[in-house]
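As you look at this complex, bear in mind that one protein chain is not there, while each of the others sits in place.
Residue numbering begins at 1 within each chain, and the chains themselves are lettered A and B in the order written.
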């Protein structure tokens, strides 16, 4: 388990913890095509310590690979690429089981689709639309996660294909602790009441935690404002001024903190729109085959309308604040105890629901429920529509929006990245692979892509939106796989793989388009998220 | 080592004309050859970013790469520094990294330098046309910035003199976040222009640590900063000594217990004391590749450059923001300074008088102090320095400036910043190339 390699993995354990590492170590990842994009993606996962990887590729190492792939060498020319890349990747981490299958992904799709069922996650690189459609429907059947990565000249694209991805630990960067200062429960209120903010002792006065100062100030405010909270910006300013007036000296940090945290009183964390969408989802009507996640969401929904009185469970942690050790530790304990009560309440509801749907009431552990409660306000559900739907224009609206933003060429690249595949199926080669047909190919690509675009956005837009400069750059790229671009696309793919496997953080909610010319990215939202 | 077709992918960019390329881009085979044979690039740092940069540059067609790093390989590097193996632990990073890249990518020459960047002289840095930075400290960035900007000279019209510019490409990561930027000294902002982009380090008040600790980190920092000195006086603390770290952990654990604070672990102790920044392979790969791509663009102009700073955030979806930061026209490090021509015979005293009489300075100055590079020529305050530097007043400025023109730093209470004055001496035009920044005159 993770502990064995805790030194080696120290820098990443600090991000996703033992549980995240364990999830990686249990993952079986499959890579389709091991050109630079695929090899780089897998490299990062092997370094991170996934359980096993299987490379599927039927090509042989050629001279051209020596110019863009780090995991082949001079001596391996003519040898199976999958075998070579596999051996070099294995060197990076001997705890990973690295395997390869010398076959083309397309052939496997036809001959042995069951092959793909054994994996936790498949990374499909440099594959054309038709094969991806087939792969997506196979993966969806067995809930195998699919990540698509494509590098093309100075551009690239990444998309996730997963029916449903539920995240408990989304770990948002700026999570704000739920302090309930505007509605303290009895224990918290008692603690606040017991501290005398008018005290003369300067040491105590400057060490009353800001949470207590705000609870007191809110109570005072309500008394003189018919029970309501500061609402207008004038009132908010007044509230702060009255806090400041209670300072005994300029160096009282607790008062400074109270003033800068006063917003917590009038805009406390609420049930955000993302959480509300999850609560309103039909999956909340759980049955015996519902995943644990949805059972807990069902319990959460009940909790909110009952003992939660409209709020999610308390996360139970408080930020650091100027205080004596004693006050701080006591306050910490008050929040923790309340949070534990919430866990117990939710646990009871989970057990009831499990009983109701005919499952073992003990089948969801207390520690799982605890983790869920701690993160309840930030749970996420992502659903990715079938690739077929994306190709059949559900992305149109989003695309049009992006195309309308001036100077943003990234939507054009999305169209062109699909255009080159259509070009390839019409002409059996990519545009711009031959030096002497560049101009001709550019015209053809533009025509094809314009048709495609009109189909996607339901007509109405002429070909003018596809910039000639970008069409001609796309032909210049000629299906080349530039190492640095492959490294960026592979890098992002591996990052998304880690998020999917660890079920931590939020994966891409749409199609990512990378533009290496300006070093920018755009994400095209897929309709079912809207 | 250029077997037929090896560079076919990159050749699409180097041999074909494009529509969104850099100025004066001329696609041709010589471009790739020159990239491989003539151009020299320096990679600073052979860690998480450095390993990736070396691989990326080698596979972008760069043939002459130098790499400098003072560190040896640690087991905690292995989750991302993919050129290193368990059996390499303890060896110099630069040496092993260079060896591995040369082994794998035939034809590329990587010269390792195991040592500190401060140990190299100017001539070392001047050999390179581009410098790629894979660093984790602001100090090192700031140092290399001052070296590279000191090479920068300006033309008479105030534009930067092209031959004196060494572009830098810089990357940095922390967990799922990172940045990549392009620094063309004199053209885009240098590190000093945008020092504010770096967040200040987290520090705790000493009295909190001593009297009102609240978090496990407070307990650890107390033992690290105060208790160690009290209980082990004379014994200098070494974060890489496991016994020292264990001692800090044990004492911090006891202290936390005493204050009823939970959460002191060995891992947290290391994290706090060594200020460990979490690091993963994927972010390093992304940021380094973005930097290497910009290096290729600057070297060949095969595509227009990023303008000029990209931040990357990977925790909630993928969000990047590419923005053009502004150069600080009065930057102490990269701005041109004001040209000022004087007779080579004048004394420092006379020079100060001239400054005070000159219409472009007289309203800005009252009691100017003058420094030349690291030497304080004349300090108006404090008295002890005034006394120490007073003898210089009668010396010829020409001698004090080592018989060359150059930039003097002028400090004065009336100035909000530092005034940079580019002195040239009448009748000594041949010294112009030795100047830090060559103004008019």
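Please note the rule applied: a residue touches a chain if its C-beta (ideal position, glycine included) is under 8 Å from a C-beta of that chain, and two chains touch if they have at least 3 such contacts.
Assume contacts and distances are computed from a predicted model.
The subunit not displayed here is recorded in UniProt as "UBC core domain-containing protein", chosen from "peptidyl-tRNA hydrolase", "UBC core domain-containing protein", "Anaphase-promoting complex subunit 11" or "Exosome component 7". For the chain excluded from display, the touched partners among the shown chains of the whole complex are A, B.
The residue from B:76, B:269, B:322 or B:389 that touches the chain not shown here is B:389. Check B:58, B:110, B:130 or B:219 against the missing chain and you find that the one touching it is B:130. Only one of the listed residues, B:206, B:262 or B:323, touches the absent chain: B:206.
Contact between chain B and the unshown chain involves residues 22-25, 31, 34, 38-39, 121-123, 129-130, 138-139, 142-143, 145-147, 150-151, 162-165, 167, 184, 187, 192, 195, 198, 200-201, 203-207, 210-211, 225-226, 229-230, 233, 298-301, 304-305, 332-333, 369, 371, 373-376, 379-382, 384-385, 388-389, 402, 404, 406, 409, 411-413, 417-418, 433-434, 436.
Looking at chain A, the residues touching the absent chain are 202-203, 206, 251.
Following the convention adopted for this analysis, only the chains that are shown with their structure count from here on.
With centres defined as mean CA coordinates, chain B is found 33 Å away from chain A.
Contact residues on chain A toward chain B in their complex (touch as defined above): 6-15, 36, 40, 43-44, 47-49, 62-64, 66-70, 73-74, 91-93, 153-154, 170-173, 207, 320-325, 328-329, 432, 435, 438, 468-470, 472-473, 476-478, 480-485, 487-488, 490-492, 494-496, 498, 505-510, 512, 516-521, 523.
Per the touch definition, chain B reaches chain A in the complex via residues 3-10, 12-13, 15-20, 52, 55-56, 59-61, 75-76, 78-80, 82, 85, 103-106, 175-176, 180, 208, 212-215, 259-261, 267, 270-271, 276-283, 285-286, 288-290, 292-294, 296, 303-304, 306-307, 310, 313-320, 322.
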